[in-house]
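As you look at this complex, bear in mind that one protein chain is not there, while each of the others sits in place.
For chain A:
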């Protein structure tokens, strides 16, 4: 499951501009930027593009990575009391993947 580390140079300009991040901040230890975009893609279907939409489903962009990661792991281990679907979804990802997703969304400007 481990993937080759891709340097910031591999990141497309568009991704950086759209997400408003510094190049090095998004580099995950095990996943390329393109891979993270695909992995995070479905999150947008309920949390809005880049996880920014506010509504009955909370936005996830710009939240602290530690908070997002512990929440995702809580869902995965079915430890969150008022869960509806996130326990069923988080169970489909490894802990490393959830940590990478947490970091990915924490690095996105919420605006």
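Keep this in mind: a contact is a pair of C-beta atoms (placed from the backbone, for glycine too) under 8 Å apart; a residue touches a chain by one contact, two chains touch by 3 or more; residues count from 1.
Criterion: contacts and distances are computed from a predicted model.
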Task: "Glutamine amidotransferase type-2 domain-containing protein", "Transglutaminase-like domain-containing protein", "Cytochrome C" or "Iron complex outermembrane recepter protein" - which is the UniProt name of the missing chain - done: "Cytochrome C"
Task: Missing-chain contacts mapped onto chain A - done: 12-15, 18, 32, 34-35, 37-39, 41-49, 53, 55-57, 82, 84-85, 88-93
